[in-house]
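Pasting a structure here, questions to come.
Presenting subunit A:
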Amino acid sequence: MNFWNDPLKVAADWLMGIFTSWGMNDVAAHVLVAFLGVLLLITILMVIDIFLVWIERKVVSRFQDRIGPNRVGPFGLIQPFADIIKLMIKEDTTPDGADKVVYNIAPILSMMSVLILWAVVPLAPVMLGVDLNIGVLFIIAAGSIGTLSIIMAGWSSNNKFSVIGAFRCVAVMVSFEIPMLATLLIPTIFTGSMGMNAIIQGQNIWYVFLSPLAALIFLIAAIAELGRAPFDLAEGESELVSGYNIEYSGMKFGMFYAGELLHAFTFGGFWAIMFFGGYRFFGLEQISPFLAIAIILFKALVGYWIIMWVKYTVMRIRIDQMLAFNWKFLTPVAFVLVMVTALMNALLRDAGNWLYITGMILSNIIVAWASLEIVRLVSKKERERVEGLKQVVEAHH
Partner candidate 1 sequence: MTGEHIIFLIVGAVTLLSALMVVTMRNLVHAALWLVATLFGVAIIYTLLNAGFLAVVQVVVYIGAIAILFIFAVMLTRRQAADTGVSVNKNWWAGALMAVLTFAGLAYLLQSWRGFSKTAAAIPSGFDAVNQLGEALTSPAGYVLPFEVASVLLLAALVGAVYLAFNKK
Partner candidate 2 sequence: MIPLSWYLILAAGLFSIGLFGVLARRNAVAILLGVELMLNAVNINLVAFWRYGDVTQMAGQVFAIIVFAVAAAEVAVGLALVISVYRRRNTVVAEELDLLKW
């Protein structure tokens, strides 16, 4: 057992030795070591979060043909720290008539709902986090706490625009939770477990090759859940000035902002875990846990990059279009996909690997094609109806 093969266990044993030699009892020492481990992980996450700000600004500026931060430190790397200091020394205002307690709890809950997600993220074969047997549902549970924090923030600010922003945001977030839940059923069906590590271990073939449609729907639902463009209706600048966090300033606003970025990164990670093999990459993860961590962080970063790519490419969608898109297209397709996958899984389970993969991909393609065909026909009819109306109007003139 050396440090490079299982760093956490070595460090934990070493700390346990120290604490017990101080006369602490075994359980207390164990809890304290676990506490320090969690503290370390979350501190690292906050540091990653700071750099996510830099990555975001740098990538955006490249998309928009600019250079981005480049003055403070090499490549502007110190810029996010300057941002943090600016946020910290800003005045913390509380609007008149705000519900002070709820107003102050909301940003804390918002950040917490993101940080606790990392409890179930397996970083390496020897660092599983908490390997809950209901890991998949834990994501949704944490998401509901985030939803609640948005309602609290919007309602307690005593501002019409923040209340409307919060309500719009929550209506969208909860709506898109349904296709997300449905697509999370698909890795669960393939694996026969809701545990994150079991899902990763089950991916001898990445699930994205078994069910590309599910991966796509999950990504779309995740983007909406994150409240990022093109689904960022909570912060329609022209209509709602900034959405639910309009009355927040200083570090409280910083918590919402940092929470949003870390949330996007985390969902990049979940996307990688569910559909792209998590920390696995052709056996490389067995060489060293550090390599495994590098693999999953890289995959999460790729997911984050794709989310940014969508954000800065696609324009914002109106709320009615967005909800119609979810309830009339995404949700039915997701549920049909679940039914087809369950059926194919039962039929092809004993048929051998290649037949199974081919059948799954084919069924995915058929579902995607059929749903797009239906949309095409319906929209054609709608176009004809509108054209007909136009002709009637013209005939009148």
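Selection rule, in plain terms: all candidates are chains of the complex that A comes from, given by their letters.
To be clear about the criterion, contacts are C-beta pairs under 8 Å (C-beta built on N, C-alpha and C of every residue); 3 or more make two chains touch, one makes a residue touch a chain; residues count from 1.
Keep in mind that what you see is a predicted model, and the values were worked out from it rather than measured.
Within this complex, the numbered candidate that touches subunit A among 1 or 2 is 1. Here subunit A touches candidate 1 in the complex through residues 27, 31, 102, 132-134, 137-138, 140-141, 143-145, 147-148, 151-152, 155, 158, 163, 167, 170, 174, 177, 194, going by the rule given at the top.
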